[in-house]
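Below are the structure tokens for one structure; questions will follow.
With one protein chain removed, the remaining protein chains of the complex are shown where they sit.
Here is chain A:
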Amino acid sequence: MSTDNTPPDSTDRMPASADPAQAAQKSSRRDFLKAGGMLSLSSLMGTAALMAQTDEAKATVEWAEHFQKNYRLMTDDEKNEARIRLERRHSAEYGKKVTVDTSAAQPGVLMGYALNIRKCIGCRRCVKACVEENNQSRGTRPGERIEWIQVLRMERGEFSQEKMNQGYPEGLGIQVGGNAYTPAGQVLEGQYHYTPEAVPEKDATYMPIACMQCEKPPCVKVCPVRTTYREADGPVVIDYNWCIGCRMCMSACPYWARRMNVAKPVLPKDEMNPVTHYLGNRPRMRGVVEKCHWCLQRTRQGRYPACVEVCPVGARKFGNLLDPESEVSLILARKNVFRLKAELNTFPKFFYFYD
């Protein structure tokens, strides 16, 4: 164990090994660090007091959080301790009873999502519902407003005879109609900031995108601290306490799904959703990455995600892929389905369909 020789203050954010075989070794190192901490208790209390000068209880909590393991390596007792710690801290901070769920994936459940792109009218209600549910930052200054779902407005193409010989795809637009030698024309790339009086507009289609919950997620491959991983029932989740904010996952994600808390998150007390999950919508800190997790705090309890419930046209569908009678299974069996950027072999669990 070569890492034992390094001083404690430089190893507090060392990458945890996700390999179960190395778990024992890892925990022994943590025990060593804890033992060292107990020995030099007086100096540590001094450090803790420096870290948070307000009160001793808060400092102890932060100290304990600082030394907790990666969520996947925690025992059930340690998870419970972390849950109680978080519940106490958030309840005090937001002035209401906050629950932090730590329920694990249930056998026989594999979550899947389907979206009817013919139905979507681009009203952005899913975007706002997601913010209400998942405790995103909602300030006004740059970087303080975070939304996980993006709705792309796309121009509709045209296949008229007059336009057959016009335009050549050399700009940023998307070629529509014709072939590589005689394209029919171009439409705009997706627009994020469209603000019409009323939607749906006549010449537009809308395409909402969020985390695709890939089966082979590129973000998980690149994470240097292995804090983001795929749960057994589908969603790719993040243990926010282990995130170092390096943003490797953000550049690896081909679907622009991940967001960074560059500023301290702004979350008003009365708007905070007190029903949270440890890997889901518990309040985040500055400097960590977050993303859609299919409302784990709801779906682990059997509820639909918030965006599904709020869609006014019923374009969003959610269900258990292992249940042949579920909505998503029936869609996969009956409708025309595609996955975004399927050529990247990420195998998303998010399907687009049309009828």
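Quick note on the criterion: contacts are C-beta pairs under 8 Å (C-beta built on N, C-alpha and C of every residue); 3 or more make two chains touch, one makes a residue touch a chain; residues count from 1.
Methods note: contacts and distances are computed from a predicted model.
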*Have a look at "ABC-2 type transport system permease protein", "Extradiol ring-cleavage dioxygenase", "Phosphoesterase" or "Cytochrome c7-like domain-containing protein" and point out the UniProt protein name belonging to the hidden chain.*
"Cytochrome c7-like domain-containing protein"
*From the listed residues A:Trp242, A:Tyr255, A:Phe318 or A:Phe351, report the one that touches the chain absent from this view.*
A:Phe318
_Can you say which of A:Arg72, A:Arg88 or A:Lys128 touches the chain missing from this structure?_
A:Lys128
*List the chain A residues touching the unshown chain?*
96-97, 118-119, 121-125, 127-129, 132-133, 142-145, 147, 150, 163, 166-168, 170-173, 185-186, 188-189, 191-202, 274-275, 299, 302-304, 306, 308-314, 317-320, 323, 325-327, 330-331, 334-335, 355
